[in-house]
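Input: a single structure, listed below in structure tokens.
Excluded from the complex is one protein chain; the other protein chains are retained at their positions.
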Amino acid sequence: MIKIGVIGYGYWGPNIVRNLNGIEDVEVVLLSDTNPDALKRVKKTYPNITTTTDYRDITTSSEIDAVAVITPVFTHFELVKNALENGKHVFVEKPFTSTVKEAEELIELAEIKNLKIMVDHTFLFTGAVRKIKELIDDNVLGDLYYYDSVRVNLGLFQYDINVIWDLAPHDLSVMDYVLKDEPAAIVATGVDHFGRDLENIAYVTVYFDNNMIAHFNVNWLSPVKMRTTLIGGEKKMLVWNDLEADEKIKIYNKGVKIDTKEGLYNLLVDYRSGDMLSPKVAHTEALKVELEYFVDCVINNKIPFNDGQAGLRIVKMLEASSNSLKNDGKLINL
Amino acid sequence: MIKIGVIGYGYWGPNIVRNLNGIEDVEVVLLSDTNPDALKRVKKTYPNITTTTDYRDITTSSEIDAVAVITPVFTHFELVKNALENGKHVFVEKPFTSTVKEAEELIELAEIKNLKIMVDHTFLFTGAVRKIKELIDDNVLGDLYYYDSVRVNLGLFQYDINVIWDLAPHDLSVMDYVLKDEPAAIVATGVDHFGRDLENIAYVTVYFDNNMIAHFNVNWLSPVKMRTTLIGGEKKMLVWNDLEADEKIKIYNKGVKIDTKEGLYNLLVDYRSGDMLSPKVAHTEALKVELEYFVDCVINNKIPFNDGQAGLRIVKMLEASSNSLKNDGKLINL
Amino acid sequence: MIKIGVIGYGYWGPNIVRNLNGIEDVEVVLLSDTNPDALKRVKKTYPNITTTTDYRDITTSSEIDAVAVITPVFTHFELVKNALENGKHVFVEKPFTSTVKEAEELIELAEIKNLKIMVDHTFLFTGAVRKIKELIDDNVLGDLYYYDSVRVNLGLFQYDINVIWDLAPHDLSVMDYVLKDEPAAIVATGVDHFGRDLENIAYVTVYFDNNMIAHFNVNWLSPVKMRTTLIGGEKKMLVWNDLEADEKIKIYNKGVKIDTKEGLYNLLVDYRSGDMLSPKVAHTEALKVELEYFVDCVINNKIPFNDGQAGLRIVKMLEASSNSLKNDGKLINL
Partner (left out) sequence: MIKIGVIGYGYWGPNIVRNLNGIEDVEVVLLSDTNPDALKRVKKTYPNITTTTDYRDITTSSEIDAVAVITPVFTHFELVKNALENGKHVFVEKPFTSTVKEAEELIELAEIKNLKIMVDHTFLFTGAVRKIKELIDDNVLGDLYYYDSVRVNLGLFQYDINVIWDLAPHDLSVMDYVLKDEPAAIVATGVDHFGRDLENIAYVTVYFDNNMIAHFNVNWLSPVKMRTTLIGGEKKMLVWNDLEADEKIKIYNKGVKIDTKEGLYNLLVDYRSGDMLSPKVAHTEALKVELEYFVDCVINNKIPFNDGQAGLRIVKMLEASSNSLKNDGKLINL
């Protein structure tokens, strides 16, 4: 049995509490939020959880083993640091921190204190992403050519971060999880339409050393919701449409072989087009699986794969995107 | 009645000849191709058309009024120039030329000679694009936020140009046609996977002075074919899916109003979500309409809207994309 | 404030209890189920609800005003009758009863006792069905030609009823609600593949006096889930796809005018094809709206439109379907 305190009960917090509450070995004992209305909602649904407006009640509580930080990103550094300093394991909302420097400092602190950090990259616990990782690990796709993701919809506008920091962490963390290669450089373009100095539409290209390319299209102003990722490999190509109820992943036996020896005017391209397979994908609730994994890591002293280092790798790409945006699409090496 | 000679009978040429042949006032009298097999195919279907392997037979023929140049882009300058010098009107495949300089020289030559140039931007003659232009001209969408296009499929790899020069002219010419604003700068990223020094996947961002942004995703290595353009405006937003049989255009009464006065923590966003309308779109064959328009422009001495200047505007963006690609995504001002 | 007892906590019961629990003026005080495991689940989520294995504890409780009967249809008659005899208002799962005779007896009993019966035709409270009714009431579709529904998926096989009694009540109740006309006769076909004497695939045609036709395709053995209804009218035609996230209803300005005067060989048909409109549809939870309406009807002594009579009309069509099935597709007049 571990006892957990939760900081933040806004948009995502209720999902965290509901899922933690469903885990056998967990007791959510304390919850803080600066908004009294949020605390009222907690009390109504979970009469047994004590509430407070001061997060320090949680980080300093002697009965608490771990803290879930479910607050805006600009608060993560202070809250996680305080929790770690007080000896608590930390589950923290994505993106991990606002800067690379902050992430590095927290990772170091956790190491010194021998504490776990887990960054909430929920998608890594979906059946679809697990299946994609399995396919790539088994070399079903062959050498990879590209990773191309579209994540667009109408809002929700965030007041403190741009659309890249809001939406791209999902896709960057999936890419980071399923690919073996490390990104080398980033170019980002985008625009802010509302005078807030926070882009609401943006495009991020990630270059890899081995000629792989990745691209992320994120947009808060789309009339339609899209969640589509294409992964092209030498042997197979894959489309992941997360909005499909049943056929989320489709694997295409399609490809191209190019014979370049023949000279300029005789380009010989062999297009291969075979069957398409949509593998069965597990329908488990990702957040439930993730939180059980967090508890398992804490209790059994395991290092989670979505640890501070994983969070840092995403923040590095986000920070590089921001630098590129500020410099007219300049290529930023990672 | 005008008499037309056609240079080039490869992938697109047969469509040109078939449609020209169906026009009352037109006679296709002469066709050239360097490939004898192509000429055989012409003879079989059109026994009345004379064929030749030397395009000069066409450009110097005294009975010919106009020439259709349906060849790879690197040949356009020489062929079009020769046709103009010999007093022929010209219909030329997109993209107009390989460089801005070439386009400007041809435009000047046509003006001196008082001849028409029409660049084959076929999409401008589809019912869907006509409808989009009408909606924007009537200010149905309001001030525009973005233009976001995806044009991906498996192949056809071109031996002489990259994927931007091959696929993006369609979308750039549509954007050029429907928007009133002029592009200001371009950032392009992309990669070549086959050691040909010709990108097969690329992403182009076009900035406008008024905060409009455009983006083009072109890819010869996609397992699925996509032809989707989103146009977001202040009043309405539009999705054009050219692969839909019947509902090619959908207009969403969706939008966002942001009240930024309230300070950092109280971002007030009002999301509007109303009906969706899919207007009826004419089902005419675009190429037929375009070629009839070409004949009309020649006979009645009209300046086509898809003239050399229109072709030049597209080539400017293509050239800038190439420059940006060569310079690691550097912003290229137009 | 009214106090409600719930009989049955199987597949649908938890949704009833959760929604009743969320209504201000309602207290769920007592719940019965013959399955002790079900009662344990109730206790875990709702510690304040008293549980029992004997439904008579509910029907005879003096503190209870109304009873929700959420059990298999073959139990409805006994349970509802007992509740009515003990002076309780009744909310009862669809279909209302197993026979027309049972339904008529219960309606009579409720009238004598001055009690409400509401049959749980949840779909009538969805935004989509409300919109369809509004469109038909406003004569947007014009005179109706047909109502054609497909409701197929893999399972859930019911042990006590065939696929018509399981799936068709949804569509029959929607049709009953949105149409003004009364059905005249029924033909049903179908088959049982598992030796259970309960059809798992069936087709029901409903004839109307005015040449309207309705058809229902229900199937427990479909590899794909479909929930599609076409309603064809003289002025407009409508497609309701309940699986669409956003565009559930599409109204087509399509139609046909036939001039039959011209004689056999000159059939003049004028096909009209105009815009398509997908109206905004409310996203409320239907069951919540329905249960609030039930409470409102009880407290304010209103007759619900989905009362026993509505339930009876559906049972009449179900019973006729069964008769037709037993008689090789014989036409059964209603």
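Each chain gets a letter, A, B and C, in the order it is written, and its residues are counted from 1.
Throughout what follows, a contact is a pair of C-beta atoms (placed from the backbone, for glycine too) under 8 Å apart; a residue touches a chain by one contact, two chains touch by 3 or more.
These numbers come from a predicted model, not from an experiment.
Check A:Asp57, A:Asp192, A:Glu234 or A:Glu247 against the missing chain and you find that the one touching it is A:Glu247.
Among C:Trp12, C:Tyr46, C:Phe157 or C:Tyr293, only C:Phe157 touches the chain that is left out of the view. In the full complex, subunit A touches the hidden chain at residues 246-247, 253, 273-280. Residues 145-146, 148, 150, 152, 154-160, 185, 187, 189-196, 201, 203, 205, 207, 211-213, 215, 217, 219-224, 230, 232, 237-239, 250, 252, 254, 256, 258, 260, 264-267, 269, 271, 273, 324, 328-331 of subunit C touch the missing chain (whole complex, contact as defined above).
Note that in this section only the chains that are shown with their structure count from here on.
Ranked by how close its mean Cα position lies to the mean of all protein Cα atoms, the top chain is A.
Among the other chains, the CA centroid farthest from that of subunit A is the one of C. Look at where the CA atoms of subunit B average out and do the same for subunit C: the two points lie 53 Å apart.
Subunit A and subunit B have Cα centroids separated by 38 Å.
For subunit C, the set of residues touching two or more other chains reads 246.
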